[in-house]
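Yeah, one chain of the complex is gone here, protein chain that is, but the others are all in their spots.
Should a chain be cited, it is by its letter among A and B, assigned in written order, with residues numbered from 1 in that chain.
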Amino acid sequence: MKKSTFFGAFAAAAMAVGFATAGTLDDVKAKGFLQCGVNTGLTGFATADANGNWDGFDIAVCRAVAAAVLGDPKAVKFTPTTTKSRFTALASGEVDMLSRNTTWTFSRDVDLKFTFAGINYYDGQGFMVPKELGVSSARQLDGATICIQTGTTTELNLADFFRVNNISYEPVPIETNAEAQAQYLARSCDVYTTDASGLAATRATFEDPSAHVVLPEIISKEPLGPLVRHGDNQWGDIVRWTLNALIAAEELGITSANISEMSSAPTSNPEINRMMGTEGSLGEMLGLSADFAKNAIAAGGNYGEIFERYVGENTPLGLSRGLNAQWTDGGLLYSPPFR
Amino acid sequence: MAQVAYVRHKMLPEQTPPPNSVGTIGWLRTNLFSGWFNTLLTIVAVLLIFRLLANVLPWALVPTWGGTSLGNCREILQEMGREGHFAGACWGVIRERWLQLFFGFYPSEIYWRPILAFFGLFVALSPILFPEHAFRLIGFSAIYPFIVVYLIWGGSIWGPVMALLGFVIGYMVLKFLTEPLGRLAATIAAFLLPVLWWLFLASPIAGTFANVLPLALQPVESAKVGGFMLAFIIGVTGIAASLPIGIVLALGRRSDLIILKGICVGFIEFIRGVPLITLLFVASTLLNIFMPPGTKFDLVLRVTIMVTLFSSAYMAEVIRGGLAALSKGQYEAADSLGLDYWQSQRLIIMPQALKISIPGIVGNFIGLFKDTTLVSVIALWDPILLSTNIRADTNWNGILWELYGFIAVVFFITCFSMSRYSMYLERKLATDHR
Partner (left out) sequence: MSSKSAPVQGGFRFSQLIYDTRYRSNTIQTVALIALMALIWWLVNNTLTNLEASGKGLGFSFLTETSGYDINQHLLEYDARDSHLRASLIGVLNTLLLAFMGCVTATIVGVFVGVLRLSKNWLIARIMTVYIEMFRNIPVLLWILIVFGVMIEIMPTPRDFRGDNPAASMMLFDSVAITNRGIYIPEPLFSRPIGDVSFFPKSSMRFDVSLELVAFLIALGAGIFASGRLKRRADRIQNETGDRPTTWWQRTVCVVVLPVLVLIACGFHLGYPELKGFNFQGGTYMRNSLIALWLALSLYTAAFIAEIVRAGIMAISKGQTEASLALGISPGRTMSLVVLPQALRVIIPPLISHYLNLTKNSSLAIAVGYMDITGTLMGITLNVTGREIETVLLVMLIYLSISLSISAVMNVYNNRVKLVER
């Protein structure tokens, strides 16, 4: 039996994959596409349709980076990662960047050696309960059974919250959102806790969303953002400034509708001109083309447009901007100047 | 002989058996109602089956095949006057997504490629399935793996061809250099030359050819391969590749060479002692760390390697069982014919041992095929993870039993028919006299 040939074929296929040594930017340019690590499925943030086309808020960041680097928002390949595999996938170079609702924490930044390129969503952990329980505050949850989606900082926040308030609870850790939701709906747990955005996404898919309430307590800070490996500062800068370009574009009023007009000729606002590449050489400094920011914004619109399209008030998630509004509107989004 | 009054001279005609011991009633009496205990068991069993069917059938037999979303299904059921959580199944999800459960995210316009590969599998297996008719197809079996890689992943044809050439080189070296160089040198050369070929020459040459004459199929990335197709790829590759490794390990475990034996025993016991799920974690998180910096393997390939190692340990035990079942006389007969170790293994021992092991090998395959569902834990799109993904879709949120039921039925049909086929094969190949 010549079955051993199977193995040889795979060995050869492995070899053909080759070795990556240069910086991530050169690497991505050589490959011709960006490899982006994403969630396996989270409504509004990263979902694959029946044909395997990815879409969502986190996906839009990947597409913007691909557009900035390669000029083509479609030049991305997505690697679905679990909470366990995401960091190794990034550390081992399997993916070029991670855009997977990952909380920026001290130990991830310092101990695990990653660089967070910014924050694309300010989140916090909340609780959802059925309305009929008549609970109005998380402090009334003494003795409740709580479904937790594992793998994030969720368990730790929860343990801290209940210890500080000196009340007891019964944690039920669940691996995926779908399972947690099934348990919650079957009343196998009284409460479901995860990031507030995730709660909204889950609640949006219920048969009767109004029968469930999200409690007012937000028990943690969850700044979610894209991250890259430590040590490749050029690449980190590219991701950071692509994200900043999306945020600044909203502030400056650049939208996907008017971007071609604004980039065709210098406008009266010098910062817009610098971003669009019609003035100065910001793109060159990053090692990209002069119109990198224009491409990034053209890919899916500015931050506000992306927000509205995937998670905003007109989507099933129906999230309001809240902390994620521009600083001028009382939010926390504040892009450093393009100068 | 004197006539004795009380002895009958004439045979009585045969009487029909009592009506309650033949026919349906007789069958029922002997098989279902013999004694009070059996009667009780029968009644309890009938009641249980009735309860089960009365609950499941009304749920399953509903005309929701055309439903476009869970809400739509609920409307259809409502029109029938059914309400509540268990009003009825929503088969629309299967209608809409069954192809996805089979092929994952594979582009639908090129489904013919995996389907062709699947039917090719039967042709490739025919030398084993019908040894008397189709042994000439063994050549196809040899190149089949390369065809599959080309068909499923696409890309230039020259990559698989160059990989295949490595084996051809090895074979040629063994065939033509044994005379001039001696067997040992030829064997070493047959091992080294292909490795050098794959490492240094294969990919540049493949690249050159690809530029001249592409012959390329649309490439498909591994992330799009999923569903039962993925289960088949991992399962079949794992079993096929683990067979030779398993044979070597089994021979090593039975050998007198103490270090070799130690290595083999250590490997087998280690693999058999840890759950597959930990090995899959190694594949998904650690394998990249164990490789030289910058090496990037595809996750499907990493998982396949791990699954192969896993199943080769089990395969080794199955083959060791086959070897142990052979009588010592076979070994002695081989020795007395003057055959050396490898000749006796190849001509006498292995053909018999492998034949004895067939049920075990098929059992291993079924086990491995079922175990491929575990790859959902490391985010490969096996049917179970796909079902989670489908449930994340707002249209189908809340669907559970329809998907699990469909996946279970497909697994059942596949595994059950394989196990029945292996029983048939076992009977067909049985040549001993009982």
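Here are some notes:
Here, a contact is a pair of C-beta atoms (placed from the backbone, for glycine too) under 8 Å apart; a residue touches a chain by one contact, two chains touch by 3 or more.
Keep in mind that this is a model prediction, so the values were computed, not measured.
Only one of A:Gly71, A:Gly124, A:Pro171 or A:Pro209 touches the chain withheld from this view, namely A:Pro171. Of the options B:Leu99, B:Met172, B:Ala189 or B:Leu286, the residue whose C-beta touches the omitted chain is B:Leu286.
From the options A:Ala159, A:Ala211, A:Met285 or A:Leu332, the residue with contact to the chain not on display is A:Ala159. Summarising the interface, chain A meets the missing chain with residues 83-84, 87-88, 91-92, 107-108, 111-113, 133, 141-145, 150-153, 155-156, 158-160, 162-163, 169-175, 179, 182-183, 186-190, 229-231.
Contacts to the hidden chain, counted on chain B, fall at residues 30-32, 34, 38, 41-42, 45-46, 49, 85, 184, 256-260, 263, 269-270, 272-278, 281-282, 285-286, 288-293, 366, 370-371, 373-374, 376-377, 384, 400-401, 404, 407-408, 411-412, 415-416, 419.
Here is the rule we use: only the chains that are shown with their structure count from here on.
Look at where the CA atoms of chain A average out and do the same for chain B: the two points lie 38 Å apart.
Chain B makes touch with chain A in their complex at residues 70-71, 96-97, 100, 104-108, 128, 138, 141-143, 145-146, 149, 153, 159-160, 162-164, 166-167, 194, 198-199, 202-203, 206, 221, 223-224, 237, 240-241, 243-244, 281, 284-286, 288-289, 292, 294-299, 301, 304-305, 308, 377-379, 381, 385, 388-389, 391-394, 397-398, 400. Chain A makes touch with chain B in their complex at residues 1-21, 40-43, 47-48, 50-52, 77-82, 84-85, 88, 92-94, 175-179, 181-182, 185, 204-207, 316.
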